Structure formats: C-alpha cells, structure tokens
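Below you will find the structure I want to go over with you.
One protein chain omitted, others in place.
The block that comes next holds subunit A.
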C-alpha cells in the first residue's frame, strides 16, 4: 500500500508498504531517515521517539498506515541547517552522548519537555518525562545536566 506523510515539513510518499509495517520502518528503510533508532520494537526503550502531530510517540508502535496524512517530526528535523537545536547543543556540551544509540530518542523526548515548559523543570519532572527512554552508557546524570542546561537557556532567552 502507499502511505503519504509529511516528514520534517516535506510531503513524502512511501510505496509497497506492508500493512503491518511500523512508521519506524518506513522512516528508516523507505524514506532514508535513520535518525530514529530501531531497538526493542515494543515501546520499552524510546530510541525511536518521534513527534506525530506534535506529540512524542514510539514510532515502532505506530502502524505505517496510521501516519497517512499526518505530520511527523524526527530528530533530523530539529536542527536548522548547520545550526543545532539548543537541546542537541546542550547534549554535546554536557557530554550526554556516549555510544549515541539512545540519543536521537532522548533528544526528541527532552525537546518535547522543554518546548512545553516555561522554566526549568524539577528533577522529578525530567526523570518522569524521560522514563521511557533507556540509556545503557551514561548513567543518565549527563543527560539530566543537558536537559537542565537547555531549559535554563530557553528560560533565560
């Protein structure tokens, strides 16, 4: 079947999509956007987090056909040209990236927290918001640093 979906602002079409296929597979294998990562395939790890109509979701649990006519924003769509999004910048500065596999999902999920928050979220709020994103390298402390830094910069700007 054919799926028409707007990804990072551009209308895109995927053909020969199997009806049980996930949005994640379409993004990675058919539309050439490997930013969202494929890991657990059951919504446990958050590595495939993307925005779907403005809400962060696990792309592995969205049937490709459910994205028909919807808007998807992936980690590839956060930067403006060469200029990183402030959340990406903060992850780099704080050393919140080790192997990097979980990073795209965490960036999108952290982005959604900061976008919906005027000040700097409390630690409990950050932890709750990122509870569905697993990282096996960092121990999370540097990730929390990055989220606080990005939130402080946004609140101060």
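Odds and ends about this structure:
In this text, a contact is a pair of C-beta atoms (placed from the backbone, for glycine too) under 8 Å apart; a residue touches a chain by one contact, two chains touch by 3 or more; residues count from 1.
Note that contacts and distances are computed from a predicted model.
According to UniProt, the chain absent from the figure is "Xanthine dehydrogenase family protein subunit M", selected among "Xanthine dehydrogenase family protein subunit M", "ABC transporter domain-containing protein", "Sigma-70 family RNA polymerase sigma factor" or "Cytochrome c oxidase subunit 1". For the options A:41, A:89 or A:145, the residue in contact with the chain missing from this view is A:41.
Among A:12, A:63 or A:84, only A:63 touches the chain left out of the display. Contact between subunit A and the absent chain runs through residues 1, 18-20, 22, 41-44, 46, 49, 55-58, 60-63, 65-66, 68, 109, 112, 128-129, 131-133.
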